[in-house]
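Note that this complex is displayed minus one protein chain, with the remaining chains in position.
Right, chain A next:
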Amino acid sequence: MAEVSVTKDAAPAADELVALKNVNKHFGALHVLQDIDLTIAAGEVVVVIGPSGSGKSTLCRAINRLETVESGTITIDGKPLPQEGKELARLRADVGMVFQSFNLFAHKTVLENVMLGQVKVRKVEKAAAAQKARALLDRVGVGTQADKYPAQLSGGQQQRVAIARALAMDPKVMLFDEPTSALDPEMINEVLEVMQQLARDGMTMIVVTHEMGFARSAANRVVFMADGRIVEQATPDEFFNNPRSDRAKDFLSKILHH
């Protein structure tokens, strides 16, 4: 295929944290993931972009097995994804996920949202979990909202709580599935700033987004997907200034010129 890969300078290939090999998936007749090969090193920030329906979100969701794949292997920290069950649950605890629609637990307060996983999955003491939750909420800038319910918060605040909830599990890698797509324009930045800070702190991140500014400033590598394939991988500079594939040129010309 027209795959043009560029080896990234930032991280060595030895400590690959997430590896997808020859992954395929269909939704009925639609071949959403076609022979996907992708490795992500520890500490790397990979931004996945591409037109709607190109399989970006499916790729992201397949990494913690919210979507099953039909063939190929996905390994996280050297361990292949297990079947649905306790072992998969344990592995998911190490993979933070942030959704487009926040998905905060609607019947729990903000603080309880960030505590729940720690207490029930990590078996942390309640007091310690609350302390950590408050620290994380402060870190993402919503510490004052701790006792409110998710519905009482703005979208941007909810998404930052969702990031704190994922961070509370001390994940090895964070998946972001279009984290700003459901937000009003003025709230996008507050979420992106939190993500940028996270990237600076060395978190391994896979980010599906339409925010080209974020891709430029925070990514080590841009993965461009179209029609279920990875068409191009490059550093942000290289990808945005000098895309190699026609598909990427076409995509960029449509989004960057206004």
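Basically, contacts are C-beta pairs under 8 Å (C-beta built on N, C-alpha and C of every residue); 3 or more make two chains touch, one makes a residue touch a chain; residues count from 1.
Here, contacts and distances are computed from a predicted model.
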{"item": "Omitted chain (choose from \"ATP synthase subunit a\", \"Amino acid ABC transporter permease\", \"Alkaline shock response membrane anchor protein AmaP\" or \"Putative phosphopantetheine attachment site\") - UniProt protein name", "value": "\"Amino acid ABC transporter permease\""}
{"item": "Candidate in contact with the missing chain, chosen from A:Val32, A:Met97 or A:Ala248", "value": "A:Met97"}
{"item": "Per the touch definition above, residue among A:Lys132, A:Arg165 or A:Arg221 touching the missing chain", "value": "A:Arg165"}
{"item": "Selected from A:Lys120, A:Arg200 or A:Lys249 as touching the chain missing from the view", "value": "A:Lys120"}
{"item": "For chain A, residues in touch with the removed chain", "value": "64, 66, 84-86, 89-97, 99, 101, 103-107, 116-117, 120-122, 162, 165-166, 169"}
